[in-house]
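Moving on, here comes chain A:
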Amino acid sequence: ELVIPSFTYRTGPYAPNGIPFADGYADYFNLLNERDGGIEGQKIKVIECETAYNTQQGVECYENTKGEGTLVIQPLSTGITYQLIPKATSDKIPVHSMGYGRTSAADGTVFPYVFNFPGTYWDAASIIVKHIGATEGNMDNLKGKKIALVYHNSAYGKEPIRTLEELAKKHGYELMLLPVDHPGQEQKATWLQVRRDRPDWVVMWGWGVMNQVAIKEAASVRFPMDRFVGVWWSASENDVLPAGKEADGYKAVAFHAPGTNFPLFADLQKYIVGAGKAAGDGSHVGEVLYNRGMVAALWASEAIRTAMKIHGTMNVTPDMVRDGYEALDVDEARLAELGLPNFTVPVKVTCANHGGPGLGAIQQWDANSQTWSLITGYVPADREVVDALIAEDSAAFAKEAGITPRSCN
Partner candidate 1 sequence: MIFFIETVISGLMAGVMYALVALGFVLIFKASGIFNFAQGVLALFAALTLTGIMDNFGLSAWIAIPLTLGVMVLLAILIERLVLQHLVNQEPIILFMATIGLAYVLEGIGDILWGSNVKVLDVGLPNGASDWMLDSFDIYVEKLEVAAAVTATILVIVLSIFSQYTRIGRALRAVADDHQAALSVGISLRTIWVIVWSIAGFVALVAGIMWGSKSGVQFSLSLIALKALPVLILGGFTSIPGAIVGGLIIGVGEKIAEIYLGEVMSALFSLDRNIFSAIENWFAYVLALGFLLFRPQGLFGERIIERV
Partner candidate 2 sequence: MAEQTAQQSEMLLTLNNIEVIYNHVILVLKGVSLSVPKGGITALLGGNGAGKTTTLKAVSNLLRSERGEVTKGTIEYRGEKVQSLSPSDLVKRGVIQVMEGRHCFEHLTIEENLMTGAYTRRDGAAEVQKDLELVYSYFPRLKERRKSQAGYTSGGEQQMCAIGRALMSSPETILLDEPSMGLAPQLVEEIFEIVKDLNEREGVSFLLAEQNTTVALRYAHYGYILESGRVVMDGEGAALLENEDVKEFYLGLSTEGRRSYRDVKHYKRRKRWLS
Partner candidate 3 sequence: MSQQDVQQATSPNNASSPVKAERGRDVIMEVRNITLRFGGVVAIKDVSFDIREGEVRAIIGPNGAGKSSMLNVINGFYHPQEGEVWFHGEKRKAMKPHEIARQGIARTFQNIALFKGMTTLDNIMTGRLTKMNKNILWQTIWAGPAEREELEHREFVEHVIDFLEIQHIRKTPVGRLPYGLQKRVELGRALAAEPKLLLLDEPMAGMNVEEKEDMSRFILDVNEEFGTTIALIEHDMGVVMDISDRVVVLDYGQKIGDGTPDEVRSNQAVIDAYLGVSHD
């Protein structure tokens, strides 16, 4: 039996975001169980543990599930991820913080058990800036422009600042920082500042109710939605629906497709949702965060499969799964095989690179049809800037924590 804990938050202030993700994560594994009898015939046991997006409960969940033979942990919270990095490393359990967590964990030499592919926050920041540049004509046009960052005032929200500052130096735009405290229901002052200083673009690193309020407020102050771009966590249906028509045109960076237009969803309907075996009430299928939960599960199962191949055993240990992750290669062909052609970016992880390809597309909300759609192809981040920052940060961490980076050759 393959034990995979699912750190969820179906209660608390972030529950509306936690629920679809948890549903997608569980449903995918269940589909494998129901349809294929698990991974290579090994049944998967998903253990849900409620963290309420709270670090303490996250740690409790970690300690609690660890004893059951956890193969990989996806904390779904930057805060919990930071907390678990040292613990999981010493317990030799892989952590996959998919598109969140500590950006410099992309450096596999310093963080041997932590993965954050397919892209890091710094990749996201850079991709957004690239999109802005593209929309303005070219990157040179960024000079003199003003970009505001509205961010969740926590470790998570602060992640992109470094990169955005670095890019500001490179491209000559001006960066304006507007933090929003948890939970973020009151953003009057923030948006008044936006109204006064009239930035050309607003970038958002939000989570939970903060996203909805920001989009509504932006609409109220008549900020053009197509110049408002969120990170991938600020772009679910929950975030735009409350603003109604006003949210039309809001953008966000994404690393997978929304919607149900993929063959796999037919199976999902047949084996899981239709069969009444869905983790939730089935109402979130195809939503952005649901699909993201599926992607996370997909990579986890592929990593386990890879680990089984590498080590030639069905009884994989967490340590082996780590190897599976490091040899993960889910390209377009494999995605199509899995019934999800072009569903997400092709990923190839290596020992040194835990951050994946760092690709992202821009998706946009259409309020009339109430759908998200990708409006660009997947573009890479500015590797030159981002990689340098990652190297710097991981080196600093290694020094502070007394880690000698392992060699990956």
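Selection rule, in plain terms: all candidates are chains of the complex that A comes from, given by their letters.
Note that contacts are C-beta pairs under 8 Å (C-beta built on N, C-alpha and C of every residue); 3 or more make two chains touch, one makes a residue touch a chain; residues count from 1.
None of these values were measured; they are calculated from a predicted model.
Only one of 1, 2 or 3 makes contact with chain A in this complex, and that is candidate 1. On the side of chain A, the complex with candidate 1 involves touching residues 10-13, 15-16, 19, 153, 177-181, 183-186, 188-190, 192-193, 195-196, 208-209, 212-213, 216, 219-222, 238, 241-242, 244, 246, 281.
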